[in-house]
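Before we start, here is the structure in question, set down as structure tokens.
Note that this complex is displayed minus one protein chain, with the remaining chains in position.
We just call them A, B and C in the order they show up, numbering each chain from 1.
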């Protein structure tokens, strides 16, 4: 399967994405008159009525899913290079497992955040009069979603970053053992990126409280 | 994304590359007094031991070079077996150069009625193609032309450049160089379909190769019957010197004139500043290997494989030079042929 | 005198003259051949010196030639080699033999000759790679070829001269040790034989003379006795008659015997 994310496919994907958005927006448009515009009020209504638990679940899924995707990607990049380089220089395998472990750590961040987020969830009934959720519940839902997304995206990119650096590290180590520690430092910085995401995610989610009012 | 498919091969190639003989190794080898010493040294430091083990004394230069060649072929083949497109196509392109040589060998051998085993024996193993044996046993030139056209990857070059009738009359060396020119141009076209970075790097490398090809043809055609108009047809349609540099090269008659042309190009300035005529060739090779070295400093692109194969060739030629020098007791000339770009960072 | 070491000739004066002439010829021939042998040996030595010298430089020249070819191969790769090996058509360099005369011995001498045969296939060898080096290597090997052709001439000269010297020496030796002594022996033999004959004749003549003298003396003495004694005279005249008989008989027999003897001698000789 050829790579989906290459130079030529990105514009196509962007166009598709835009088209989808337009369709969604157009689909929600009120069928009256000929004014071609977006019915923001209706969209807003739609948006406020979405269940906060849906957002929470989506956030948790994003946290663990994107992190694992990033970690896997990184491990793949590092791993394939590591294997190739190890054919001729077997000694690098054990040392360069650190790169793989760094990638693995990214997945663990995701899992941790996912666990933290999922412990936030608790059952909050709707307002019996309006049938809507209390604004603080809604806010908690959004916060969990945002925190999950933050953590997931950060970890995805971090995983790729660590993977690329890790693969270079394997090559450099194979060529010259003295380079290993130097590149490892770079790798640590890369892996710290994921941690920033995790910290922000934790802070973000700390505001989210599902409680009965 | 590059690594998903080519990461292993790239790392493998780099692993092979890191096992190249380094400058220090060459220095050590230069101190050897006999080929037995060379053999022992090679066995002790590098991956050659497996290949050298079966070499019986007296050791001949050919033996050591053959071992080196076997090793390179094995590396290359491993790489090729691992490859998936576009790397596999890229590697195939790398074999075409050897294929052209093999084809010319077959053609030449056939014209002289050599036996097919003899020809196949001499063929470079990297450039073997499935139908080569049938090409070799084909009875006449027409048959050979047809066969090549039908089942070899070289068909597109051959059909474009020469006709069956030419094959009989033209000088084999001319055909070889015409094919090589077509091959370079096609390779260039292929590279433009690859990812941006590879394309960029390969463009530089192939430009240089095209210039080298043109310069060498010019220098080597002095004093031969090759006319200037024919010479022009052997130049490629790209290259850093294309087109006006090639036009000027075409009119050159001495090495000095070539140098004057070269001086105007910044890349070749240093090469042209040398005194000896042969230094031009050597300078160009060094230039090529240096740019290959630069390419190897980057990861995640296919140009590394090209650089790898160039370094392979260089090692082979270095080793040949070294062993011959030692065998012929001409160690004073050792430095003249060795080109070692230190591959280790 | 043994029969082996001389010619079987009649020991006559004519033969002697012939043999003497032959001996003279043999001696002169010997001197000439000796001179020729010396000339050849001189030349031979010169050739040997030259061969040794050339062979020593050959090592150096070949080494250079090989190395320049290695350079070509290094620059042009294996394909250059195949291009050359497969590019053979007609010989461009041939050798031409001419002959030189040293003391009557024809010595072949090789000259390199460029036939001008076109070497189209080889001409462009290494066009793409290493062509200039290939041309250098060609020059080096052509140089080696020139030296080798000289060496070939010298070596052929050596072998020819060797052969010629051996033949000449054999002849000289034959003349010296066989032909000349044989002729000399023959001369000696003939001379000896002639002497013998002469001595025999002389002796016989002497013998005859002595007897005649004795007989004459005896007759004279008897005549003197007869003169002195009449009695004796009668007896003397009787006896004288008898002597005449004897002398006639003896003289006739003696001459015949001699002749036969000489003939028998010659027969024996032959």
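Here, contacts are C-beta pairs under 8 Å (C-beta built on N, C-alpha and C of every residue); 3 or more make two chains touch, one makes a residue touch a chain.
Definition applied: contacts and distances are computed from a predicted model.
You can't see one chain of this complex, but its UniProt record names it "V-type proton ATPase subunit F", from the set "Exoribonuclease phosphorolytic domain-containing protein", "DNA replication complex GINS protein SLD5", "V-type proton ATPase subunit F" or "ER membrane protein complex subunit 6". Shown chains touched by the missing chain in the whole complex: B, C. Within the set C:6, C:43, C:138 or C:182, the residue that contacts the chain not displayed is C:138.
For the chain left out of this panel, the touching residue among C:33, C:75, C:102 or C:151 is C:151. For the chain left out of this panel, the touching residue among C:97, C:210, C:224 or C:246 is C:97.
For the chain missing from the display, the contacting residue among C:22, C:81 or C:204 is C:81, taking the whole complex into account. By the touch rule set out above, chain C reaches the unshown chain at residues 44-45, 48, 51-52, 55-56, 58-59, 62-63, 65-67, 69-70, 73, 81, 84-85, 87-97, 108, 110-111, 113-115, 117, 119, 122, 125, 134, 137-138, 140-142, 144-145, 148-149, 151-152, 155-156, 158-160, 162-163.
Along chain B, the points of touch with the absent chain fall at residues 60-61, 112-113, 324, 327-329.
Rule of thumb we're sticking to: only the chains that are shown with their structure count from here on.
Shown here, the protein chains touch in a chain-like sequence that does not close on itself. Each chain gets a centre from its C-alpha atoms; the one nearest the centre of all protein C-alpha atoms is B. Taking the mean of the C-alpha atoms as each chain's centre, chain B and chain C sit 71 Å apart. Mean C-alpha positions place chain A and chain C at a centre distance of 117 Å.
Chain A and chain B have Cα centroids lying 47 Å from one another.
Across the complex, chain B is touched by residues 3, 5-7, 76-77, 79-89, 163-164, 167-168, 170-172, 174-176, 179 of chain A. Of all residues in chain B, only 101, 104-105, 108-109, 111-112, 114, 122, 124, 171-174, 176-177, 180, 213, 216-217, 219-226, 277-278, 281, 317, 320-321, 324-325, 328-330, 333, 336-337 touch chain C in the complex they form.
Within the complex, the chain C residues that touch chain B are 63, 66-67, 70-71, 73-75, 77-79, 82-83, 86-88, 120-121, 123-133, 135.
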